[in-house]
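Supplied in structure tokens, the structure appears directly below.
The complex appears here minus one protein chain, its other protein chains still in place.
Entry: chain A
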Amino acid sequence: MDDIDAMFSEMLGEMDLLTQSLGVETLPPESPPSTAMETNFGSVGFTDASLHELEDNDLDALMADLVADLNATEEKMASERGMSKSSTLPTPTVNDFSFPSPTAAPAFTPTSTSTSTSTSPVEPAASTSPLPPPQNSKPSKEEIEAQLKADKIKLALEKLKEAKVKKLVVRVEMSNGSSKTLMVDERQTVRDVLDNLFEKTHCDCNIDWCLCETSPDLQTERGLEDHEHMVEPLSAWTRDSENKVLFQQREDKYAIFKDPQNFYIWKKDRNTLKDMKEKEKEMLLEENFCGTSIIVPDLEGLLHLKEDGKRSWKPRYFLLRASGMYFVPKGKTKTSRDLVCLVQFDNVNVYHGKDYKNKYKAPTDHCFLLKHPQIQKESQYIKYLCCDDEWTMTLWVTGIRIAKYGMTLYENYKTAVKKTSSSASWTDIVTSNASTPSPTPKAKAANGHAPKPAQESAPTAPSNQSAFPPPPPPVGILPPPPPDPGLPPPPPASMLAKGSLPPPPPFSMGGSFPPPPMDDLPPPPPLDDDEVEMPPDFMPPPPPPVMGFPTPPLPARGFPSPTSGGRPPPPARGFPSPTPGGRPPPPARGFPSPTPGGRPLPPSPSGRILPPQPSPVSLATGSPEGSLPPPPPPPPPPPPPAVMAPSPMVRKAGPPPPKRTTPVSAAPSGGDFMNELMVAMQKKRTPQ
């Protein structure tokens, strides 16, 4: 016991140290950036400030704060990991909670008054992690004490873990000039932030939306890639930086996947390539991205180079290879062995340069540059390149991105397409139900219920009172979304979520979710009688839907699938959603087509990867039959005549995502450590 006591006090000591250093630790020691952002954005420093304030508060407050936050984020992370699909799951958990941060911490104090009580918010959290059985049959006083201590230790460790997570607050400028302020922690990818923004802005969520980093100093612009960790580029900004993050649509973001022929057969006239068939595009993608190795477009041509801090632009013949960017030295041929490497892409990013004709006397305004992300000022280490026209520049920039990111880019694209298809339906509903407040879990956090696992907290959270009128309870109505992880659209969840129900977070876990605890679901809000006809015979759809429904034929396109059909046919006029096509007899109002016109269909046809399955047909036939599941979609079209076929190569998993940074990697290990510690503690206890 002494050991443990000693250990715990030691831990608390650690905690103290940590708390004191927190202000510093949340930020990279020698990147002044975030403080800088404070001055610039006025908002960026919030976290920082709040943490500083916390120093004066007692440890408990911090604990509660951290723990709550931790749980919220973990929950979120877990669900996000589980499903890379639906965008429903709000990133804002973290944000909104600590956003008005100086007040956030105090908000927690009521729930935890002393160190001992502070354990209470933790225990629910503990239940989510695999823990040794809590108590045995004869809980002696000693054992209870030990248990308490173990809990405390665990708690402390969790806090240690959470304390290491770096958070920044960033202001994102919208295309209309307004701005939104978000808090991002270092585990969030750009994709997460985009999803978050989709939710906040109700934009059309197409795949061209992009976060873009601009630097007025260098007059550069770079679309952040979806897999990047949002915090990383931000951490490179300097104290007095005027850099910005823009939320905008960029056509070149995924142009390579929409029209691969323009990049891979670029030597041909683009007009002749314009009406390339979808089939051939797919073939190109398969050839270049699905083999054992990624094929980089074989770009070459004359570009103007300015480097080493020199003023002049020198014309050189450049070639792009998977291993880097090369040029032909004077008097040599372009055989591989003679090429000189200008740069390899491991440590540099590619940026667009704006108005360089003026700034650097470039031959044209179509410039791009390669530099280490941390370089923020003019430097001899930046390589500036100038192209004859904009298209050439797009070719090069895209080619370099493919060489640098490889498979990851393609994965990003596929994820984006999936997400878009689901969130598009989502926004539609949102717009039609604009009055429904967004059911983000923030309120939970504010009420101190965050520690509870989401499933439990959702129904009970009284927090939403003001926001959500407690909806009437036709509880059983909601069958789980189709447990088919293979197909893209997990949209029903999101649709339900926004359209009628506050989303139970686990619900949106697309892929591998367990059937959601039905009884726990908050009932849908009152359905507007005008809009929805409840088919009389529908009401109690048998619970077996969970198992009973054959995997519903999700339309491969990924637009709102019929799967949401298990619930009362939601839509009516206001809802041009295709969902009614699902099993329940739709309100036969004459929109058998799941693709009502006039509504932006999420994925442009070119963006699709999956063969278009004729879902419309099956839906149409399926619907009149009442609650029968529609027939399975016809098999995909037979393979084309062998002779003209491309090589179907093996799909290969992409390169592993970039390694996470220390603090992150520390986090999971912290978890393990925690469990091991628990085991150790129990071992110690048993002999006594």
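Assume contacts are C-beta pairs under 8 Å (C-beta built on N, C-alpha and C of every residue); 3 or more make two chains touch, one makes a residue touch a chain; residues count from 1.
As a working rule, contacts and distances are computed from a predicted model.
Trainee: For the complex's missing chain, which UniProt name, "Fermitin family homolog 3b", "Serine-threonine kinase receptor-associated protein", "F-box/LRR-repeat MAX2 A" or "Mediator of RNA polymerase II transcription subunit 20"?
Mentor: Of the names offered in "Fermitin family homolog 3b", "Serine-threonine kinase receptor-associated protein", "F-box/LRR-repeat MAX2 A" or "Mediator of RNA polymerase II transcription subunit 20", the one UniProt assigns to the missing chain is "Fermitin family homolog 3b".
Trainee: Among A:L303, A:L339, A:L369 or A:L409, choose the residue that contacts the chain missing from this document, as touch is defined above.
Mentor: A:L339
Trainee: Kindly state which of the options A:M174, A:C203, A:A255 or A:I295 is in contact with the chain not pictured.
Mentor: Only one of A:M174, A:C203, A:A255 or A:I295 touches the chain omitted from view, namely A:I295.
Trainee: Check each of A:F289, A:Y326, A:Y356 or A:Y384 against the chain that is not shown and name the one that touches it.
Mentor: A:Y326
Trainee: What chain A residues would touch the chain not displayed?
Mentor: Within chain A, the residues that touch the unshown chain are 3-4, 6-7, 10-11, 28-31, 236, 238, 265, 267, 280, 283, 287, 291-296, 298, 321-324, 326, 333-337, 339, 341, 344, 346-347, 372-377, 379-382, 639, 642-650, 659-662, 665, 673, 676-677, 679-681, 683-684.
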